[in-house]
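Below you'll find the structure I mean.
Complex shown without one protein chain; remaining protein chains in place.
Note that the chains take the letters A, B, C, D and E in the order they are written out, and that residue 1 is the start of every chain.
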Amino acid sequence: EFVARSVGVCTMMRLPLKSSPEGLDAAFVGVPLDIGTSNRPGTRFGPRRIREESVLLRTINPSTGALPFQSHLVADIGDVNVNLYNLQDSCRLIREAYQKIAAANCIPLTLGGDHTITYPILQALAGKHGPVGLLHVDAHTDTADKALGEKLYHGTPFRRCVEEGLLDCKRVVQIGIRGSSAILNPYKYSRDQGFRVVLAEDCWLKSLVPLMGEVRQQMGKKPIYISFDIDALDPAYAPGTGTPEIAGLTPSQALEIIRGCQGLNVVGCDLVEVAPMYDPSGNTALLAANLLFEMLCVLPKVKTA
Amino acid sequence: EFVARSVGVCTMMRLPLKSSPEGLDAAFVGVPLDIGTSNRPGTRFGPRRIREESVLLRTINPSTGALPFQSHLVADIGDVNVNLYNLQDSCRLIREAYQKIAAANCIPLTLGGDHTITYPILQALAGKHGPVGLLHVDAHTDTADKALGEKLYHGTPFRRCVEEGLLDCKRVVQIGIRGSSAILNPYKYSRDQGFRVVLAEDCWLKSLVPLMGEVRQQMGKKPIYISFDIDALDPAYAPGTGTPEIAGLTPSQALEIIRGCQGLNVVGCDLVEVAPMYDPSGNTALLAANLLFEMLCVLPKVKTA
Amino acid sequence: EFVARSVGVCTMMRLPLKSSPEGLDAAFVGVPLDIGTSNRPGTRFGPRRIREESVLLRTINPSTGALPFQSHLVADIGDVNVNLYNLQDSCRLIREAYQKIAAANCIPLTLGGDHTITYPILQALAGKHGPVGLLHVDAHTDTADKALGEKLYHGTPFRRCVEEGLLDCKRVVQIGIRGSSAILNPYKYSRDQGFRVVLAEDCWLKSLVPLMGEVRQQMGKKPIYISFDIDALDPAYAPGTGTPEIAGLTPSQALEIIRGCQGLNVVGCDLVEVAPMYDPSGNTALLAANLLFEMLCVLPKVKTA
Amino acid sequence: EFVARSVGVCTMMRLPLKSSPEGLDAAFVGVPLDIGTSNRPGTRFGPRRIREESVLLRTINPSTGALPFQSHLVADIGDVNVNLYNLQDSCRLIREAYQKIAAANCIPLTLGGDHTITYPILQALAGKHGPVGLLHVDAHTDTADKALGEKLYHGTPFRRCVEEGLLDCKRVVQIGIRGSSAILNPYKYSRDQGFRVVLAEDCWLKSLVPLMGEVRQQMGKKPIYISFDIDALDPAYAPGTGTPEIAGLTPSQALEIIRGCQGLNVVGCDLVEVAPMYDPSGNTALLAANLLFEMLCVLPKVKTA
Amino acid sequence: EFVARSVGVCTMMRLPLKSSPEGLDAAFVGVPLDIGTSNRPGTRFGPRRIREESVLLRTINPSTGALPFQSHLVADIGDVNVNLYNLQDSCRLIREAYQKIAAANCIPLTLGGDHTITYPILQALAGKHGPVGLLHVDAHTDTADKALGEKLYHGTPFRRCVEEGLLDCKRVVQIGIRGSSAILNPYKYSRDQGFRVVLAEDCWLKSLVPLMGEVRQQMGKKPIYISFDIDALDPAYAPGTGTPEIAGLTPSQALEIIRGCQGLNVVGCDLVEVAPMYDPSGNTALLAANLLFEMLCVLPKVKTA
Partner (left out) sequence: EFVARSVGVCTMMRLPLKSSPEGLDAAFVGVPLDIGTSNRPGTRFGPRRIREESVLLRTINPSTGALPFQSHLVADIGDVNVNLYNLQDSCRLIREAYQKIAAANCIPLTLGGDHTITYPILQALAGKHGPVGLLHVDAHTDTADKALGEKLYHGTPFRRCVEEGLLDCKRVVQIGIRGSSAILNPYKYSRDQGFRVVLAEDCWLKSLVPLMGEVRQQMGKKPIYISFDIDALDPAYAPGTGTPEIAGLTPSQALEIIRGCQGLNVVGCDLVEVAPMYDPSGNTALLAANLLFEMLCVLPKVKTA
């Protein structure tokens, strides 16, 4: 290490800042939007704080042997500009930005932002790849129809995706789901679509390595997207988020989930719902930065030592 | 004091919670909206936290002799429901709610929320009273035309009001204005309308009692509205806000401004832009609660001892 | 959801605020007292903050199928007034308030407050039901005799209860006990009374479902009270408390404990020792709110889907 | 400076820790009690945090030339033991401790603790010196009769002192008084006793040097006590306190007040109401430590360069 | 504003990030070093947080009419790499970096870091310009000889500069000086060199416009450097710093000081001692960002509207 950790303008993992995805194999990109948030706001500052804490990361993954930067050209391409006063328009801006990223054959690793953003991201990626498989790690299914009369907010992205045919519903797995509910069977919609719903309580005190073996089987070789809501984890590990639910996953389970995707055809990933103001130590953002690094390490064609 | 300060569900000043403005002379009402915020969000929790800190307030104002609760029937009427995902629709909901308050001849004292809300409030009040005078205390003129392509956000309410003829522009005073600017003459729009713009630097180290004498002259007997953005104060006194500007007003100046309104025909007031997450001590909310109490004390027909 | 989460004066789970327990099957009630605290104060603001975070809760429990609000008439009946300068007098005020609640045949779900309050609550409930069984979840046995010369503080409630015959000692279970001690055998008093003491270290890395099977056997059909000190949980999950002890229970174990009470004759519950100032994220209060909801879900006659 | 500021167990100003006041001219002593607090608790940790921040202080006062440690033998004598569960008993413990300090002819400089403690301190000091003059700096007069039915809490100490004849009422000055009130004329009691009440609003934007000239005249050569409630200052300077009032004094005014006591016959001083949990930066405690140092610098017989 | 404030990797004022000072008229540059700190560390993260909060700034100064970006080519050139384990070596690295900046005829506006850094910066600038005048705004003179046996730390930079002939001592002014002292006459060294020392207490409640008129006279047309320690301000305005002193300057005085430099031959500026961990709201960093912008606005040849 020749540069002190306090030194430098904060890009993700201190990667070069590029203005375009052209020529990149993969790119970190921020979507600093939080106006789809139903409770505590602040995820607009998630990308900024994740970048800041990511200076603790080093480039090699000794646990898996992955050498991402010896395999791929990766950069930080900054943030998508968003319209903080209009959620619909923000979705358009995000979709258009990701269409460009997809067109450049660059795999996006997204720093959220609230979970609304996954909808326009998947519009762009399904535009390129067709309906994708989805590994969705979250406390919530995010398959509501509406809230406060609106079709778009962070509780609805996956229903919108289903309605638009963006998902290959037989290859959708939701892990970490829990919490009280406004309706009797909150998982019915997901299961009716063919999603596998893995409740948090079925994960308590367990290694998720066996589950991920099944998931890999299910996903096969076709494109999948990983959408990781930090609130999947227990609030002890990730206090800085807007709609925390008790009794969630652990970081070791999060690592088992992501590392379990090695070999899959991952076409994009996101880590959403980091709200820094509820995270005075910065450790939620640090966790997010680590999980994004782990996602990078399981992208297709990443070499291992 | 027969009830301990930690006791009870928090209404403003522990007033009774009413579901309607009918029969009330004045009412505290919250507008927990923050999606018009350009920088740090969180004012959606302003009303909640102002109510919480308001338990420190007692009912009489020994500095002015005002006896508001011996003069008026006052209650907390809860919050306007807002649409957190759609700013336009929220403005509609706020306007409709305040039309009902105005129709009940109840003077609203509003707990914000970001400054966008003053626009629909003034739509409602001008609907009843005709164009109103405005005492606007703020670091910013809030007379921008657009941001990010949008006409509605917390930087534009007073331009929208001018355009709709809601203000009696010869009786508009803006106090506390300061800060860097994107344009050469940021006060031109205000002055072109006939507003009086009092810069913060013209207030430094001064009593504002003389200024308020002039303001009372200017306002006369016709209806006026008081809109108080907590960022008018220096961030030392009001850290919990989203777009702080250095070198602002002091709390004693804030008191001089509000107390200087005694005798005016105040038809409504608001205190906006309290963002609790940036205020770990709660003292910004406490300041806001005090200023709202002082506004109550200068409403028409409040008796003094 | 037709009301945004930031909207409204905060009652527990946004329930109606009632001034009396009459006609209610169960009621949330706050006891905002902290002068029985031996270390960090602040639990006087526990009820306020638990109510605030409880807006995240929805009304149905999909994990257990419980439909509490379709089964029972439940409200928030506000706080017991306490005497913040006199612990003895506060105990009297609490006892009298709970005698009224008991007389109304309303099951109290208490938001504490420090653990001292369980003593006057049990005086009231045992006055109605006779000696009750007790499920006591805590890091501490709270069976000291005195501290600083005083018989009343948050370390003594259960010894006082034993002395007054309020407990059916053969049906008392204490779970989560741990920590350093001033005496050689700190569990002796409990065991001498016939209590079952389950140490935290006997819970590490284990599901508590089997334990709760035994507890249900032991409790039988007679009345029991659940007293849940948030410090039973590891401080990682519940930082906001006054006398934390390392290496505690997990939220999933807390859920197993409470859900394991289904079918028992629960006549009252409390959740105590939430000290918000040590909980900047609010997540300790959120955990408490969830546990109180889970307690509601296991009250007698709550229907399940 | 031969010792780094982070080094060492924290005594006040790194003075030696003594177990007795014998042989000392003056002593810092803590009273870590907060159960007389009406709103936010936490002053029990005031002495601890004031000591911690006092490591920034050096031994000479260049502004006044005072050389306290070349004039007097001064030490930290630790804390008075208090009964955290019984305010009456705590008052007895404090009184007895200060009787010993007074008997040793040692001038106490007290680190509070809530303001209740000044009552037993004055019992002890008036026991030695007879009725004392009082310079009371505070947002509140602290002359209530009762609250919640109790005669003892932090709002009543000076009425209790009057009733017991501990004060030379013609030589009592209260500075910084302000805030809303439960009664019509909240200053009447003080003025009826002959106290001079200086409102905060009469201090705004003014040097207090002239006022202190008058105060010195009034106090004459007879014994006086200085009781400084940190809430006399504006909450911007002293956020860490339990009952803050807006629009208070400034630190420069606080210095003018204390430095204005030079030449008076000061027989004791206190600095009360520092609540560290509301002061994340530690700067309220630092302010308190500085004010205590300044009080030391005006004790009788302190030499100046 | 076409870009939302939450968008983008944080450079100072969102300026382009350049890798070299070549071709720039002025540049913001960070020195993220804090191992010269005597008390609370953390200024290593000062540059990062100042950049973050600087997104609130706009490009024009309506108070002075300054149009810095229409006058000069300005960029953010990132941070000097520092050696966090060796203060001597860090000084070398800083000196070498600033020699390059000076050689490029680029005026550095430095984001500190602790005050030690001004010494190597002045080595570099005096190497180009010869001995410079100095406007030093600080609570401390920073002219100690040693601490803990070391010649280099944040209390000694200006004595080191004097010893090496880097300062034109007749044109050195220190403003804001205050606080307790380890020696009898802490200002003697400064005054013996010919410095003007303006104590904070001589600034209380005063406009500093007259003082700055005198300073401009004294500085004349020869090169001057502005070194602004944020602790010159009262801790109410700047809580986030390591060695705060009570009763300091106000932000309006800070603006008067910097704006009073208009017309002087400013060859470099710094803003040091921002320690973000003691500043949960971010407002100390925001103040620092504003002051740096104001310094930019008084650089030679900045046009005014």
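In this section, contacts are C-beta pairs under 8 Å (C-beta built on N, C-alpha and C of every residue); 3 or more make two chains touch, one makes a residue touch a chain.
In this text, all values refer to a predicted model and were calculated from it rather than measured experimentally.
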Which displayed chains the unshown chain touches: A, C, D, E
Touching the absent chain when the full complex is considered, from E:Val3, E:Ala103 or E:Leu148: E:Leu148
From D:Pro21, D:Gly78, D:Pro108 or D:Gly155, residue that would touch the chain that is not displayed: D:Gly78
Absent-chain contact - pick from E:Gly8, E:Pro21 or E:Gly42: E:Gly42
Interface with the undisplayed chain - residues on chain A: 1-2, 4-6, 55-63, 67, 205-207, 234, 236-237, 250-252, 254-255, 280-283, 286-287, 290, 293, 305
Hidden partner chain, residues of chain D it touches: 2-11, 17, 30, 32-34, 44-45, 47-48, 51-52, 76, 78-84, 280
Residues from chain C at the interface with the omitted partner, ascending: 38-39, 147-148, 178-187, 199, 201, 204-205, 234-236, 239-240, 243-244, 246-247, 278-280
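Throughout what follows, only the chains that are shown with their structure count from here on.
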Contact-richer chain pair (by C-beta pairs counted) among C-D and D-E: D-E
Candidate from A-B, A-E or B-E with the same interface as B-D, over half of contact pairs in common: B-E
Of all other chains, the one whose Cα centre sits farthest from chain D: A
Geometric centre distance via CA averages, chain E-chain D, whole Å: 37
Computed distance of Cα centres, chain E from chain C, in Å: 55
Distance from chain C to chain B - Cα centre to Cα centre, in angstrom: 41
Where chain C touches two or more other chains at once, by residue number: 2, 4-6, 34, 44-45, 83-84, 280
Arrangement of touching chains [line / ring / star / complete / other]: other
Chain-to-chain touches, reported pairwise for every pair that qualifies: A-B, A-C, A-E, B-C, B-D, B-E, C-D, D-E
